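One structure follows; several queries about it will come next.
One chain of protein is taken out of this complex; the other chains stay put.
Labels for the chains are A and B, by order of writing; each one numbers its residues from 1.
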Amino acid sequence: MTQLALVIDLNVCVGCHACVTNCKQWNTSGAAGALTDCNPYEAEPNGTFFNRVQTFEVGQYPKTETVHFPKSCLHCEDPACVPVCPTGASYKRKSDGIVLVDYDKCIGCKYCSWACPYGVREFDEQRKVMTKCTLCVDRIYDMSLPEDRRKPSCVLACPPGARLFGDVHDPESEVSVAIRERGGYTLMPEANTKPANHYLPRRKTTVTVRDEELYRSDNPHKIDGAPFDRNLPPTNEELN
Amino acid sequence: MSSPIHDPISSPLPDAATETKTTTCYMCACRCGIKVHLRDGEVRYIEGNPDHPLNKGVICAKGGSGIMKQYSPARLTKPLRRKAGTERGENQFEEISWDETFDILEKRLSHLRATDPKKFALFTGRDQMQALTGMFARQFGTPNYAAHGGFCSVNMAAGMIYTIGGSFWEFGGPDLERAKVFYMIGTAEDHHSNPLKSAIGDFKRNGGRFVAINPVRSGYAAIADEWIPIKPGTDGALILAIIREIIALGLYDRDFLARYTNSGQLVNQDESSKEFGMMMRNPEGDKINPLRPHNFYWWDRHTNQAVDDHAKHADPALFGSFIMPDGTPVKPAFQLLKERLADCTPDWAASITGIDAATIKRIAHEMGITARDQKIELPIPWTDWWGEEHETVTGNPVAFHAMRGLAAHSNGFQTIRSLAILMSLLGTIDRPGGFRHKAPYPRAIPPNARPPKGPEAVQPNTPLNGAPLGWPESPDDLFVDAEGKPVRLDKAFSWEHPLSAHGLMHNAITNAWRGDPYPIDTLLLFMANMAWNSSMNTSEVRKMLVDKNPDGGYKIPFIVVCDAFQSETTAFADLILPDTTYLERHDCMSMLDRPISEFDGPVDAVRIPVVAPKGDCKPFQEVLVELGGRLKLPAFTNAEGGRKFKNYPDFVVNYETAPGSGIGFLTGWRGKDGDKAMRGEPNPKQWEMYEKNGCFFQYHLPPSSQYMRNWNKEYMEWAQQAGMRRDNDPVIIHIYSEILQGFRLAAEGKRAGKQPPDELRERVATYFDPLPFWYAPLEDLESDLQHYPLNALTQRPMAMYHSWDSQNAWLRQIHTYNHLYVNTQTAADAGIADGGWMWVESQWGKVRCLCRYSEAVEPGTVWTWNAIGKSSGAWNLKGDANESKQGFLLNHLISEELGANADGKRFSNSDPITGQAAWYDVRVRIYPATAGEAEESSPQFETLNPVPGMASRNMGWQAWFAGSKKKGGAR
Partner (left out) sequence: MRPAFSVLLLTTLIGAAQGLFIALFLCELLAPNAITPNFLIGGSVIVLLLSGLGLLASFFHLGHPERAWRSMMMWRTSWLSREVIALPAFMAAAFAYGVAHWMALGHTLLIGVVGVVLSITLFICTGMIYAAVKVLKEWAHPLTLVNFSLLGSASGMTLAAAYASFVAPTLTAPLAQAAFVLTALSLLTRGAALVRNAQLSPASTLQTAIGIRHPHIVQKAQGAMGGSYNTREFFHGKSVGFVRVIIPAFLVLSFALPLLLVLTLPLLAFILQYAGLLAERWYFFAEAKHPQNLYYQGNS
């Protein structure tokens, strides 16, 4: 069984919001649209977005990490939002695991959003229906698009390639390999919703320089002489 | 489960007509290729063009919000004239026709051109067609032209171009594909942003190490493997200490320095000589290029005597002190660098930068060891300029990037020169894994364009004899009169800022207002918000724009603004020219300007309209071509005196830099059949051919010409033939800058030719140091650092960099207003609450704003996102929009001039070498707002009302759905 999902690489997300607006522009005129904006040119502008990038500061100066954190529907394998829906408007597709809202069935009772622990459903104040990420279901099966463009708009846009898309049930898919090999994790595992979307953590690359590496036999000082009146080779104290 | 009613897959408007057109994005300076999908003529989706070499299909937040720019209610659609009887700045306009508009401009400008052309000043902001705007100014005959580079990052361009013949910006960049370690110093998210984001992503995935040195951990620094906080304006000290450590440990690439830089060249050390500090030259030696003689000496360490540089089998001594046969004491340039750095120890730098000495050493070691031990060798044979054949191209995988963070300080030029020298010491210039050039760079040091040389260059009804901007090589290239006074309004290329290659747009209004050096008549501003975020000292500049002479006339008599959107600045116009958006016009990213070249060869690009212009708006290019014809500017006029070009596309196809040169704005599909690249006669079908290729042209150099281009014989010959260089001489890296020394000698009275006014001699002699050095930012010297203990910085967020975009309904939801970020401890010590109202004050002004605690900023720095704050009503936002009530602009705290000196003279608040605006030098203090104060940002300005021709904004709600009728809320 297929479970499509996003894998978001926090190790390379620079927080540019490309995924946010490119999601918006694809979906506002797509099968899930329009995505209303309230007060577009007034105070407190706000609107329907399927995807947001948030920013957290982790740690205290100077050991601070600035973490940009994109968040959209996680397409849970055991979605809390689906069984609570009284109309069946909220559903999970058997064929690919995408959690969708049927906008023509939704009565706008908002109950699904209460059940979701992640705050990723957004009620459209104009259309009066619940909306959410569709994984660009109206793109990814569009045979008129070249195969490599049959991906969610956010994934195509992402400049540093922080968003991977694929079948997390296929152990050899790009996303499964990334989850397996790069420490992929899910959000709020305690909610037992089994999110399909995963996140890849920050990783640190360091360079270790050992004292004995500092001076090599081909050191140009052998040609040029020692600068700053230093005798060759430098002592360990001098090096540190 | 019942089946869905709403089909999640089918097109919502299956019968709508759809089409896709390619063009080039202009939401910022990055210029990605885009595919615009239209539905019933409306923009449905803008995607990155996967076939485009720059962005390869990706697109940013701004690019994805182009729809909201296209359909913004702030669009200007009619030419507007300030209503008779109203005062400038009252924002009262009436519609006029384009005929009337051109008549007004033609009458006024032809009079100025016939009498005193310099009274017409043309300054442009986010201009991506300086090849045209600069040419128009030159043809008009006014020297008063510049784009926004002077207040952006000219230090980055100049500091590196005067050192290695290329720079970051669009001119070159880090080769992250092959680098192992990458150091980004200061904020540098701006130019070339999408490719850089993509490259950083790949770099990190490949296990590269990314170190960010920045007072603030934002932007790309967020994902750095290590963040090293640094005090603003002290980067130069850090870099010098790193260089010292690398020299001290012998971690420099000696082979590279000896052959490809001037490290081994002998410098005259005879203090009594007029040539002191200049390179020794062998009169009998091979000059290579008489215009830029290369007849230098090395001290050959094998034979222990002076020999011609690059003599066969010779190897220059890098250290030492020698006596020439004629008795002149000399030293190799590298020896002088070493002497300069003697005291620049890590401990010295630690006290300035706030970075501990151990960290400085560690960083220096990891740079040096990586460069030395992880060499890259590509099996690409190539031949260097002196004929030596190399079997491989080698590279040292240490990459750097920097932009505004280093540049926007008054010590930025020397800091950036230090960086270029560090990169050279590590042997990373135009080599794999290091820094790579992009065509048309590398260019000569400095490039060949020179500014006009004196007031005689400005004559009625006569074009300038050269471009208004250029690269001075010696004091004689300065644009000054007999007394050494500036000829340009912005005082560029004067002794105050000799190497101001991009002009000083930030001083144009102040100088015009004060009449120093002279008053002007007409100021034409294109796409620059000079009454708001593009000016330092915004509050005062707004007053200057409406200030009057005793006779009742405005001090700046006539202001014309061309912009696509209503703004704070259009309110101060006497005449508004409504520009098109990027989706409505022809444009080119020309090789004559700032193309979008890749490391492996030149690339240029065009824009082709994908939708019709809104209302009566007209591309500024068309305005210039029309005016050029009406004013009978030679380049725009045919032999019979009639108009030469039908329109801008016609101009682009047929214009040649010189008759028959075969070089025009575009390099692709030249020749009458379109079968020539780079150079060839005009091709009437050139636009169609660009369109067919996705609106760009890419030229791949052979691998043997892709590296070491400063000294690559094959490349240099090709570049000369392709018209990218006048000459084909090698571009030797200036570890020691003889050019700077030339200015210093003039300042010391040791050099014949142009002389600085006496009061400027010390200034020039101090800062024109041929060796890199660090000095405290100029504003520090005249600030009470006890009273103003903090630095204040701005950055633009990635979702708005280089773009207008508070009028953008989507982007303004991400950044609706701004806070001042203050280190948690610093803010708490000052008694300011997280989220509370506070004051930030400099010696120039004060601003009330909201505070946000942050752990990601060093304690001595406060910062905010720039240009989120708006003047009430600007960009057709409602008067109470958050941007104006909670958002704020830090510019009110930053002066465009330093304080008056003993003679009452005020210098520009700029780098004394390049005139780069020193935005990041300002010193401030902070304190809480008192209870009972208004809970809004300060200063506030009167609400701007919409002007005629602007669509009313959707109130309440808006729902964009391309091709569908119902989209917006109550009017």
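The definition used in the following text is that a residue touches a chain if its C-beta (ideal position, glycine included) is under 8 Å from a C-beta of that chain, and two chains touch if they have at least 3 such contacts.
Nothing here was measured: the structure is a model prediction, and the numbers come from that model.
From the options B:Leu525, B:Leu701 or B:Ile814, the residue with contact to the unseen chain in the full assembly is B:Ile814.
Interface with the hidden chain, as seen from subunit A, comprises residues 17, 20, 39, 43-49, 52-60, 66-67, 69, 71, 80, 82-89, 105-111, 113-119, 121-123, 125, 127-129, 185-192, 199, 201.
The missing chain lies against subunit B, touching residues 2, 813-819, 821, 852-855, 882.
Heads up, the rule we're going with is that only the chains that are shown with their structure count from here on.
Residues of subunit A touching subunit B in their complex: 9, 11-18, 20-22, 24-26, 28-47, 49, 57, 59-62, 64-68, 88, 91, 100, 102-105, 125-127, 134, 137-138, 141-142, 146, 148-149, 153, 156-162, 202-207, 209, 213-216, 219-221, 223-225, 227-228, 230, 234, 239-240. Every residue of subunit B that touches subunit A in the complex is listed here, in rising order: 1-2, 4-12, 39, 44-48, 50, 55, 57-65, 67, 73, 181, 193-194, 197-198, 200-202, 204-205, 207-210, 217-223, 225-227, 229, 244, 247-252, 254, 301, 315, 317-320, 338, 342, 358, 361-362, 365-366, 369-370, 372-373, 798-799, 807, 809-814, 816, 823-825, 854-859, 876-878, 880-882, 885, 953-964, 967.
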